[in-house]
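Shown here: the complex without one of its protein chains, the others still in place.
Chains here go by letter, A and B, matching the order in which they are written, and residues are numbered from 1 within each.
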Amino acid sequence: MFEYLVRRLALMVPTAFLVTVGVFLLIHLTPGDPAVIILAESYTPEAAAQLHKDLGLDKPLPEQYARYMGRLAHGDLGRSLRNKLPVTQAIGERLPATLELGLAALCWSLLVAIPLGTIAALRRGRTVDVIASGVTVAGISMPNFVLGILLILIFGLVLRALPVGGFAALSDSIPDNLSRLILPAIALGTFGAAANMRFTRSSMIEVLNQDYIRTARAKGASRLRVVNHHALKNALIPVVTVVGLQIGAILEGALVTETVFSWPGVGKLAVDSIFGKDFPVVQGIVLMSALSFMLANLLVDVLYAWLDPRISYA
Amino acid sequence: MSTAAPAYTGVDELPVALEEQGPPRLRRLLLDHPRIIVGLLLLLLLAVTALVAPWVAPRNPLAVDPDNARLAPGLAHLFGTDELGRDVLSRVIWGGRISLPVAFVAVAVGLTVGGAIGLAAGYRGGAADLLLMRLIDGILAFPALILAIALVAALGPSLKNAMIAIGIVQVPVYARLTRAQVLQLKGLDFITASRALGASATRIIGRHMLPNLLNPLIVQVTLSAAAAMLAEATLSFLGLSAPPPTPDWGFMINTGQRYLINGDWWLTLGPGAAICIAVFGFNWLGDALRDALDPRLRR
Partner (left out) sequence: MRRAVIPLLFALVLSACGGGGGGTSTTPTGTPKTGGTLKVGQETEIVTLDPNASGLLVEREIYYNMYDSLLGIDAKLNFVPQLAKSWQFPDDKTLVFNLRSDVKFHDGTPFNSEAVKFNIDRYMNDPKSVRKSDLASVDSVEAKDPTTAVFHLKRPDGTLLAQLVDRAGMMLSPTAIKQAGANLSVSPIGAGSGPFEFVEWKRDDHLTLKRNPNYWRKDKDGHQLPYLDQIAYRPIIDLNSLLAALKTGDVDFVRTVAGKDVDGVKADSTLVYRDVPTLGFNAIWLNHSVPPFNDPAKAKAVALAIDRAQILKTVLFNVGVVSYGPVSPASWGFDPSQKIYDKPDPDKAKTTATGFSFTLKTANNQDSIQTATLIQAQLAKAGITVNVLPEEFGRQTTETRAHQFEAALQGWSGRIDPDGNTFSFYHTGGSFNDGLYSNPQVDQLLEQARASTDRAKRKQLYADLQRLLVGDVAEVYLTHGTVAQISTNKIRNFTLIPDGMNRFAEVWKS
């Protein structure tokens, strides 16, 4: 196990390196001069030249990359071009909002997925199951911005039940925060809900076919009891691990969902920074998400091995 | 949004066709799995609508008429008009001519490039495998949508670049899928036998491996066409796909979204429904095909 971990971690190094090169090239080959954006109406050629010098943009690309890696080695991700904040701080300030949204979306996806997936498995092949599978496919087929807009239309503009966007800090007002959280969390979490439901169903079907469940049933245990006490726990093992893999999907979904709902999280920061050519921030976000994505993958594999003793890593 | 359908997150999830088998009897397949027919019909409907758009669309999708901007749905305009007075229904119909080709081209890019990488890595093994797979890991490490946005931002927003970006994002799925299949097949007796008999690599791949790869690839192609359409819709929603005045579903939604607060829901409803139906069609078909073609699910 330990050797396996070391090997996996070692394999992450070249991948992470590739990621830094990739994102660096991508950003620096994108046309558009950050100085023009920063200076805006105060633009003069002299001010632009000065800014290039200050930002090190007048140096050749390999040298810029070397400097970037040098700073990175010290944990320094640079500063935002837009507001001069250290990138770690710029991301850090936005991270809580995204984590809150992501967590809420995850909760929503599990709240929907586990009961419905279980029911569909128990009623396999019947009407409920067919409807459920239709809903599942519909759930993964609806772009989250379409769903978001639909929710805004229904709950915000027709029913006027919930605010249609914006953010209130949890520390300022808990009800305000939660009421603004609901719609984006549903918009973001529904894709995962559909995916998890499908997974719960197939996992549950597999477990229900196992001998020990049949034995329990044969001994006269009630169906509900069997599901609650025996099947669900085992069926959820693979589901838990799949949830770990959804971190990437949630981060991606956050890009658009946060934009639609004006939610000040990392996703919105990413979109704004890509369009605003704030490349230190883009680099930081991509690096952060790539690393957390890789770590989540690793964690899931380890968790899986730990939960399911049948799997061994020789 | 994710590029691969979620059930395909790990390699051990892949459908396997271990034995050399003839092409499944199409009639039998369709009879046993009516869901496939439903999916095919839905997609056929979309494709035909897009194909005959010039004849079925009631109006020119580009004809601007500012005096009749944002008319509610009515007899003259079944889906209403947009902010510049263009007929929304006609634009939705023409929009299929953008979204469907994007899905096909992007999948083709992913399939050929990813398939080739997977074949090479799996068949050659060794250093080639290690190197190619690190490259794939590198691409996979990026959240797919961020990668696609960054690529289009770098290349410049256009339909062609959106296709390329979405195609690149699809490469890893195919590379991993193909490689895993090839690795499994390589160890099988009949392949080892062919090799011992001196069959060339081309022959082994062409005669023995590709047919066995077909089933999982068919399923994956369908599912990733759905993912590609979602990705294109998102890119165009962010203004990173076909330039205006091209009728493009995602961008129509982006435009219409602003007028929701004024009560003009019809600007978004048509294109929103179109995207959902199209993606649903592919996902539904993919789901049905997986049930039909994946022997492990046959119980």
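The rule is simple: a contact is a pair of C-beta atoms (placed from the backbone, for glycine too) under 8 Å apart; a residue touches a chain by one contact, two chains touch by 3 or more.
It should be emphasised that the depicted structure is a prediction, and the values quoted were computed from it without experimental measurement.
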Residue among A:D33, A:D129 or A:E206 touching the omitted chain: A:D33
Residues of subunit A (touch criterion as defined above) contacting the omitted chain: 30-34, 36-47, 50, 54, 82-85, 93, 163-166, 169, 259, 262, 264, 271-272, 275-277
Subunit B residues touching the omitted chain (full complex): 64, 66, 69, 83-84, 153, 156-157, 238-239, 243-245, 254-255, 258-262
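Heads up, the rule we're going with is that only the chains that are shown with their structure count from here on.
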For the subunit A and subunit B complex, residues of the former touching the latter: 11, 14-16, 18-19, 22-23, 26-27, 29-31, 133, 137-138, 140-146, 149-150, 152-153, 157, 191-192, 195-196, 198-199, 202, 209, 242, 245-246, 248-249, 251-253, 255-256, 259-260, 270-271, 274-275, 282, 285-286, 289-290, 293-294
Residues of subunit B that touch subunit A when the two form their complex: 1-2, 5-7, 9-10, 134-135, 137-138, 141-146, 149-151, 153-154, 156, 226, 230, 233-234, 237-238, 250, 253, 257, 260-261, 263, 265, 268, 272, 275-276, 279-280, 282-284, 287, 299
